[in-house]
Structure formats: C-alpha cells, structure tokens
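The other protein chains are all here in position, but one chain of the complex has been omitted.
Every chain is named by a letter (A, B and C) in the order it is written, and numbering of its residues begins at 1.
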Amino acid sequence: MSVIKLTVVGGGSSYTPELIEGILKNQDILNVSEIWLVDVKEGEEKLAIIEKLANRMVKESHTSIKIVATLNRREAIKDASYVITQIRVGQLKMRKYDEYISIKHGVIGQETTGAGGFMKALRTIPVILDICKDIEELAPDAWLLNFTNPAGIITEAVLKHSSVKVIGLCNNPINFYKKFADIYHVPIEEVSINFTGINHLIWITGLFINGESKIDDILTGKSQSYEAKNIPDFGWDVDFLQSLGAIPCGYHKYYYQTDKILKEQLEQYKENKTRADQVQEIEKGLFELFKNPDLTHKPKELDQRGGAFYSEAAINLICSLHLNTGNIHTLNVRNNGTIACLPDNVSIEVNCVVEKHQVTPMLVGDVSPQIRGLLQHVKAYEELTIEAAVKGSWNLAFQALAMHPLLPSTDVAKKVLNEMLEVNEHYLPAFH
Amino acid sequence: MSVIKLTVVGGGSSYTPELIEGILKNQDILNVSEIWLVDVKEGEEKLAIIEKLANRMVKESHTSIKIVATLNRREAIKDASYVITQIRVGQLKMRKYDEYISIKHGVIGQETTGAGGFMKALRTIPVILDICKDIEELAPDAWLLNFTNPAGIITEAVLKHSSVKVIGLCNNPINFYKKFADIYHVPIEEVSINFTGINHLIWITGLFINGESKIDDILTGKSQSYEAKNIPDFGWDVDFLQSLGAIPCGYHKYYYQTDKILKEQLEQYKENKTRADQVQEIEKGLFELFKNPDLTHKPKELDQRGGAFYSEAAINLICSLHLNTGNIHTLNVRNNGTIACLPDNVSIEVNCVVEKHQVTPMLVGDVSPQIRGLLQHVKAYEELTIEAAVKGSWNLAFQALAMHPLLPSTDVAKKVLNEMLEVNEHYLPAFH
Amino acid sequence: MSVIKLTVVGGGSSYTPELIEGILKNQDILNVSEIWLVDVKEGEEKLAIIEKLANRMVKESHTSIKIVATLNRREAIKDASYVITQIRVGQLKMRKYDEYISIKHGVIGQETTGAGGFMKALRTIPVILDICKDIEELAPDAWLLNFTNPAGIITEAVLKHSSVKVIGLCNNPINFYKKFADIYHVPIEEVSINFTGINHLIWITGLFINGESKIDDILTGKSQSYEAKNIPDFGWDVDFLQSLGAIPCGYHKYYYQTDKILKEQLEQYKENKTRADQVQEIEKGLFELFKNPDLTHKPKELDQRGGAFYSEAAINLICSLHLNTGNIHTLNVRNNGTIACLPDNVSIEVNCVVEKHQVTPMLVGDVSPQIRGLLQHVKAYEELTIEAAVKGSWNLAFQALAMHPLLPSTDVAKKVLNEMLEVNEHYLPAFH
Partner (left out) sequence: MSVIKLTVVGGGSSYTPELIEGILKNQDILNVSEIWLVDVKEGEEKLAIIEKLANRMVKESHTSIKIVATLNRREAIKDASYVITQIRVGQLKMRKYDEYISIKHGVIGQETTGAGGFMKALRTIPVILDICKDIEELAPDAWLLNFTNPAGIITEAVLKHSSVKVIGLCNNPINFYKKFADIYHVPIEEVSINFTGINHLIWITGLFINGESKIDDILTGKSQSYEAKNIPDFGWDVDFLQSLGAIPCGYHKYYYQTDKILKEQLEQYKENKTRADQVQEIEKGLFELFKNPDLTHKPKELDQRGGAFYSEAAINLICSLHLNTGNIHTLNVRNNGTIACLPDNVSIEVNCVVEKHQVTPMLVGDVSPQIRGLLQHVKAYEELTIEAAVKGSWNLAFQALAMHPLLPSTDVAKKVLNEMLEVNEHYLPAFH
C-alpha cells in the first residue's frame, strides 16, 4: 500500500479540524504521510490558526503525519494522492450579498439553491477549473474530492471542462444513513437507501432495514426523516409525502414550501439576520476557540456550523478508494445514463460502488413524473449556469437565472442578476 | 375520392359557424356530404340555433351538404370520416370556478395553463375517452381532430388510452404563419417556421422567409411577433428574447411574467371580471346574433371570441388529409423521439407531413437548455394530470398540481385542489 | 434470519450433487431447512439416484437438512425461499438433434449459440413460463435463480412475461474471476472485472488486480484468459485482441472463428461424435458413480461435465441475497439502460450489487463499436426468438433464425427451421 499525500485546498476553513480528526481516527489503515493545507492570501491568518491546531491534534494522537501549511498551491498539489477542495470564493462577505440581493427582490436567498447558489457558482467555477489545471499537470492520478458548494454544479463544471478524476461529496446522504440507523437501532451497514437526484435535490425512493422496506414509516409520518439544522423546518404534509411516494431532502422545501420560507427570510432580512449573518458569527467564535493553545481536538461547538459529518463522509470515501473496498457511497458523478431522464454529461448524486481504480454508479433508470419535472428543470438551470460561468456570458447567465423555478419573472431575474454581477465584478473577469 | 361524413362533437359551440364557413369555401375540393352536429342535453338550445344558422349558410352557398343536429352521439359518430371534438365539459360556468379558485389563492387562473387548465383536463378526459370508445367501435378509420382544450393534454390522453387516430389542433401556429406573412408581405407558403414544444408552450427556433432567416428581426424587436388577444401583453424584454434565442408563444408569459399577470388577474378578480366573465358575455351576444333569421354567414363579431383561424386550421388539415397532399401542418402528435428530451409516449406540437394515411412529425432533436427545463417540467405535470384523471386518483392529482411551476407551495396546491374538486364533484365520478 | 426452503426444478440433474455440496459447505451461515428436488416423469429414475446420494451427503455432513424428492412441482414450489431452475426440456436426445440438423446444413451446431440454442429456447420457454405461473401463485416472494440454458434468453422470457423475481446465472464470470486470481496469485476478492454484454457473449473491458489495470497482459498474450473446456480452442490472434481492446469470452469464437469451428464440427458430425454425444456418455458414467452406496460426496469426475463452478456461483449468490451483503455478482438482469445501446427490456449480463431486497446493475453506459455491432445483432435475434416462442409464430421463428449472424442465408435458415420444428413437434404445442 502506497503512502498518502493529502492536499486540502481551502485548508484554512473551519471544517479542517474535523477532517484532521477523521484522518487521525483512521490513520492505522490509511497511513497518511503528509497533509498539505493550502489557502489564499486573504485566508492566511485563519490558515495559521488551523495549522497550529492541526499540529497539536497530530501530536496528541501520537502519529507521525507531517502538516504543511502554505499559500503555494502548485507545491501543495504536486504528487498529491487526494485533493480535497473546500473553498469559499469571496468568503462569507459575498455570501451575504448573495442572500441579501435575492431576498430584497422577493426571491429565496440561499447558499446553494436558487439565485444565491447561482452567484456562488459563477464565482467559484473559474477558480475550481484553475485548480484542476494544476492537478492535471502536477497530480494527474489524484482523486479530487470536491466539497465546495454548490457541489453538484461545481463537480459538473469539472467533469465537463477538465480531465481530473473528480468526485463530488455532500453530507446529506450520510446524515440520512445515520438518522435511519438511529431510528431503527441498527448499525449503519444494515441501512440501504435508494437515492435519486442531484446534489441538494435528492429523493429517497427506497429505504430498507436489513432487506425490509421501511419507507412507509416515513411517508406516513410514523417516523421522522433527517432534517438539516440550517434549513427552516415547518414539517412535511403527510398527504404530500404519501402521494410523492418518496422522501424529499431538506432543500426541497425551498421549492415545495416557497411561500412560507420566503416569508421567514423577508423577516430575517429586515432584521439583518439571514443565515449568512449567523454563520459569520459562528465562524468568528470557532476561530477564537481554535486559537486556544490547549485545544488538541475538534471542539464540540463545531457541530453548530452545519456540515455535520462532512469529514466523516470524506474519510470513509478515502478509505474505500485507498483500500479498494467496493463499498457503496452516495456521490456526485457523471450521469452517463444512470438516471434515464437526464443528459449523459451532467452530474447526479446516486449510490456508487467505490473501488481504487473507478467509481461506478448503480443504475437508477426511470424516475416517477412526480420527481422528474422539478429534477429536469433544475438540472437545465445548472447546465446553463456552468456554461455561463465558463464562457463569461451575460446572456446565458440571464437565461439560467430567469429559468430557475424560484424566480417569479424574467424582469426580477434581470434585476437580481445585474445587481449581483456588479458587486461580484472582482470575481468575474470573464464577464468583463 | 370518397364522400365525407363530418361529425362535430360540441356542435352547438359558437365556433361552429366558422367551421361551416370553412367547409363551404372548400366544398369544391372536399365534397362533404353530411355534417353532423352533436351536443349534450344542456346544449340543446344552442345546438338548435347553430343548426338553423348552418342550414341558412348552406342554402346561401348553393351547395348540397346535409346538416344533421342531434343529441345521439353514437348515431353521429357512426361511419364518420372525420370527427371534430370542440367540447367544453361543465360549460363556461365551470371555467369561471377554475379561474376564481386559482386567483383567490394567489395562483394564475387560466383556461389551459396552470391550475385552471388542470381542472379543465380532469373534467374533460373522462368524456373524451368515452367519445373515443364510440369512435373505436363505430368509426375506427375516422381521424379525430381534437380542438378541445387543454388540447395537448386531451390529445395525449387519447394517444395513451385509446386506439383512435387522433390529431390535436391549436390556432397558435396558424396565427404565427399569418402574422409573419403579413410582416414580410409574402404569401403564407413562403413562410417556414421551426416549432418546438407542446401545446400552449411552443417556441419558434427558426423563422425563414423563402429560405432566408428572419428570426433576428423578432428577437431584436425590429418586428413584432404574434400576440394572442386573450393573453395580457406587457411586451417582451428584448434582452430576454435574444438570450433565449427563440420566439416564445403568448402562453409563455404566464411563466416568464408571472408577477405582472398575477397582479392584473387579482385586480380583475376583485372586480368580478376575469376572462371567463368576458367570454360569457361575448358568447351571449354571439348567440343573439346567430338567432337572426337573416344571418346567412359567420358574423364578424365572432373574431372577438378568440380562437381566430381555428376553423381555417382545421379545414386546411382536412383538405391535406383528404387530398393526400403531403403538406406541412403544426400539430399535436405522439412524440416518439421527435423532441429528444421528452418521453416517447407524450403529445408534442411540431411540424408534421400530412398524408391521407399518416401524419409524420419532422425531426426536432435536441433543444437548448433555455427551452428544455420549463418544457420538461410542464410535460411531467401534464403526464401526472392525465394519469390522475384516468385513475381518479387524488394523490396523483395533488402531485400534478403541486409540481406545476406556477404553484407557490404544496400547501396552496392542496387548498386549490380540494376546493376545485368540491365544486366539480358532479363531473368527476372516478374521484369518488 | 428466516429459514430457507430451497427448490431445485430439474433436481435429477447431474449438477445437483455439486449444489448440495455447496449448500452443506455454507450451512452454518445459510441454515437451509429443506431442499426439494423436483423433476418430470421421464427423469424419475435419475431423481431417485440423486435423492439417495443427497441424503448420504447430508448425513455425512452431520447437518439436519431435509431432502424431498418429488414429481409434484406445485408442492415443491409452495413457499419456497429460492427456486433454482436447471431443466433440459427434451433431455440430451433433443440436444443431439439441435446439433446434427445445424451441422448437416453447414451451420454451427451448439447448445446455446446459433441454431442449436435457438431450438433449445423454443422448447424451454413455454416450460419455464409455466413454472413461473406456479411461482407467482405459490411463492411470489421467492427469488428464481435460472441456470437453464440459453440462460440469457430464458431469463429475458421470464422478465418479459412474468412477475417473478428472476436472476439468470452462468458459470462464465466466476471462471474468469478464478482464472485471473490464479494468474496473479491473489484472493478472488482482489480481482475486479468490468463485464459488458449478454449471456454467452460477454466482453471484459477492464481487469484490475487490487486497483491496478492488468488487461494488457491478456490482450498482448502475456497471460492467458479463461477458456471453457467445452469450446474448441484455436487460440486468439493477439492483433485481434489488441485492436478489440477487450477480452472476449469463449463463445465469441463461434462468431470470430466460424470457419475453423465449423470445419471441426463437420468432421465430428461425420464421425457421429459431436458435443451432444460426448455429454451423453459422460452423463451415463456419472450416474453409475452416483449409484454407489458408499459415495457420500460429489465425485471428482463431475468436473468433466462442463459447468464448472456453476453451483459455487449459485451458492455465493444465495448467500449474498440471504445475508444482504451488498456484494457484487455478475448476473443476467433487465437492462433498463445499463448498456446504453440495448433496449430497456432485454436481459444483459453485468456486474450487480446484490442485496436481500434488490439486485441493482452497475452502470456500463456506451460500448465501443467493436463490441456494439455483434452485441446488438445477437440481441435482436434473441428478442425475436422469445417472441416466436411465446406466440408460437413460425414467421417470427423464421426471422429470428434467418437474421442470426451464423446463418448463411434465409434459404438455409428455412430448411434448418423446418427440420427442427418437425422433430420437436411434441415440445411445441403453440406452433401447431
């Protein structure tokens, strides 16, 4: 078994300590030799804090992993075995704009869904493709695990415009597994879930506990599904779930309960307290904790941050890849016919068999019309968004946003787009 | 050439005089022997008025067509060469409910698009399939020309649940041809239009005048496209048209300009003056005119009614079928792969080559993502609507309406659905 | 874990002792309670021999499995957990006709490929569908594991014309795994093979030993692939393998080396010594051995029979199903888009993830044109064969055979067909 050089792009992120913790837990089977944490100039200070914490954690664990923190991305990527991207172009400051401009025009403002996710994608795609050029040149055999949101769109951009071996990863699926294992008091291995969809728009069409179907428990409201903490929770209408015949994920609420959520967001907006504001505050607190020279493990306050089990999902995946286990993970990969109603070249989020040399999706086939309409609509929006970002095309960007189901008209889409482009000017050289 | 027995189901409709006029104009090539006008008991009075007017028109034209008005549908259908369906189940009274219940809950109220069209489909599908059983038995070789709205959904219901040779017909396409012939001062034969889409959601992706592309004239606002009189007209944003790269039809405004139209509808609703109210008034006036024993031709006031050139489209189609011309008509037919991104078994509205023995769609292939997302979304809604109607399933009806892009949430969809089902109880035996 | 009732249709087959042996080996994890061996009147004598041997084997193993031998198929199937079908309609006598009539007309004569397999399918399909009716009624939750050849066609017939949960099984894949594990001195778990194709026409497009690609070793002739003992072996042209870019299975030789094999078969035919003759002799010898009251285990002479590791493949599969392992098996299942160039409703042979409640194919996607042409041609032949058998249609049977790539003309196809139908008259009531 070869040794591992693991590179984390966006290494100064508050998520990194959890990732380090996950590696340390599995170091006996993974045998990681080096972890490179790379970040941009603006993140230098945070990176230094994380570096020190990481070194304290390694020391505490009595392992011998070398931690390298650097602003030199090419050096960090060179000969990496795995590259993890968890970047936030424009930091939380730009996320705040994404949310505020949306809500101001009466449109859902959200980090990954709708106008907010659209703008985040426009900012992020040029950067991720630039990173991929480095990987193509300096670590062509590396697997790229992309966490960066909107993870489905970002992964698809890489699939379409790069030769890098990319896998998109989200914490939604692992949370469902954990939730159902918890409900049914079984180990996670006895939970089998059939997922259908795309990142942050994923339906559960089958739930089996050790071979026995349990989905009706959820559809009838007998048991509760997993609900992400960062998404408003007004509960599900049981009639709706039963007629849908599938369990939606949390992000579906932005489509299925648009009116209620928008109302709540408008109130938060008035009080200057949207999700972006909350996260900024949490982050500040976390880094204060991270600075503590006595801290030698991930602080429990990190759980508030959202993204629960992200790093567990990532470490599990790296283990399966590295040990060639053939285990099943729910991942963002090229469709290629797996979901019959979507184009071949788009990213989807489905169960995959993970081997060292390949990640193979398990067939989904046809999906019900209940699922199909919204799924196809949002995917077409995603395709346009990627094309707009890559070409720097205002026309395509306008069409992408105008056709998104959460935009009430082309007029509103145009206003939102133009205001967003203005404040993001610095991040969008291709649009000039 | 065999003689023609033409049967009009919904013969008491105010559209019938125009149809009669069209036949009379082409009688030298068509040689129609009998026109059967059949209607239901509730329409008996109107049918009698139309019958008399039709007889006066025939007499005036010095042709020898036999007009038969009857409530006996089976007799009317027996051995028909062509059956035309232009029925309105529940009459204008129920249309009013369709519109009012929608708007009351903040949802676009429209005869064919959204919640209104959904409810009209639920009422109409059982009746049309019943008519088709008669055709299967009594006139299996007849072509069924369906005008009944929502024409795409109704045609698809017949394609899926009957062996009748059905063609769905709308006046949208012929109006585009006439408009462009008019703009460019050419005969209609020199206008070539590439249509892509489904009934009332059809995009023009190519416009050629005698082989020369003219679509940019419309996309840049240099010339105006056709706008139906019965749809609000706030004009098109030229930036939007250019980035779309295609000319939308009037019904697209319900999706692209939802906010403005809804605002207008809410005002009309408060004043008790929606489109249903307007049409009821127009209808009343028309039948007063029709009663005039001196009237021997279609009155020009009929043009106000909407549906301009419907009957011209129908007569042109019958001529092409009967004379085996191989001409091109824009029709609602089974997709079968014509539009690559839609299922095989759904109805689409595209250019077709019309021969006596077959109607063959001309290939469309892939459509741009700008068009694809909305098209697929609405089509999935249509499929669910048909399945709900055929099975009498509340669950499927709820899903159909909940997933429609114009509904703001599943909660609103549920309220609208339940109120609509209540007032339509009489028309929906399968739902009991 | 529930107890297992295992039913073997064709229980009097010479393969049964190996199956019993496999169960006994895994009895600690499987906990089989009853094995029912059912056969037809003509097989009564053999069944009795097998029954006794099975009982001796069970006794020797100190387990408590109950063996029941019966001619009452319905009783045997009732409440079965797993049904295994390994029948040979018309016994080896009819196989001899299949081979002789083919070769006589200058056509490859083979048990599963070409005219021979075609005739075996026509005889077998009505019987298997009859068995499936019993399963639908008496054991609707049972998994049917079909070994009966031509396994791909028989499995497809069940998929298309029954609701039984069927899995088709062949020993080709397991032999490849064993061969490559042997070559590379690794346990079978470290061998990963990408299979593409249909039963007895399966290509290996990827071979990995613990994540490292090894296919070039085979394509360049550095190592040998698995070659079935019952197929002539003239070796592979290395230029051919390299330009194919995939490893063919043994049955490909009937297509790729038709001239040589046909020449050999014509010689065997003249000497009255085709494969059918050889097998008849082997069978006779085996049953003599089986009668020996001192025999308490599978005799090693069984290996000569062909079908090596059939029962191991079957027992492995039952273990995965019963224990819900999520392991990968190479199985015959409904395509459903797994192989992009084949229809949805046909059977294919690909890697599948096996869980207690479902068997899910792993995506294959597009295949190279080198593979595609022959694969599609043979599959179309298979579809016609099934339709011919189900409808009892001479026309479809003629077309199936005439279009098979191994038939030199429609004239020869007609002669072969008519002679075969004549001697098989008794087995084809639907054709009368």
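In the analysis below, contacts are C-beta pairs under 8 Å (C-beta built on N, C-alpha and C of every residue); 3 or more make two chains touch, one makes a residue touch a chain.
Nothing here was measured: the structure is a model prediction, and the numbers come from that model.
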Problem set entry | Shown chains touched by the chain that is not drawn here | B, C
Problem set entry | Absent-chain contact - pick from C:N72, C:S163, C:S243 or C:N292 | C:S243
Problem set entry | Option touching the unshown chain, where C:D28, C:D141 or C:D259 are the choices | C:D259
Problem set entry | Contacts of chain C with the absent chain, listed as residue ranges | 237, 239-240, 242-244, 256-260, 341, 369-370, 372-374, 376-381, 383-384, 387, 394-396, 398-399, 402-403, 405, 408-412, 414
Seminar exercise, completed: It is residues of chain B that touch the chain not shown, namely 190, 192, 194, 206, 208, 210-213, 324, 326-328, 336-338, 340, 344, 351, 353, 355-358, 360-363, 365-366
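The definition used in the following text is that only the chains that are shown with their structure count from here on.
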Exercise. Based on which chains are in contact, what kind of graph results: line, ring, star, complete or other?
Worked result: line
Seminar exercise, completed: Per the C-alpha fit, the turn needed to bring chain A onto chain B (nearest 5 degrees) is 180
Exercise. Compared with chain C, which chain's mean CA position is the farthest off?
Worked result: B
For this session: Specify the chain with the shortest distance from its C-alpha centroid to the centroid of every protein C-alpha atom present.
Result: A
For this session: Could you put a whole-Å number on the gap between the CA centroids of chain B and chain C?
Result: 55
Seminar exercise, completed: The distance between the C-alpha centres of chain A and chain C, rounded to whole Å, is 45
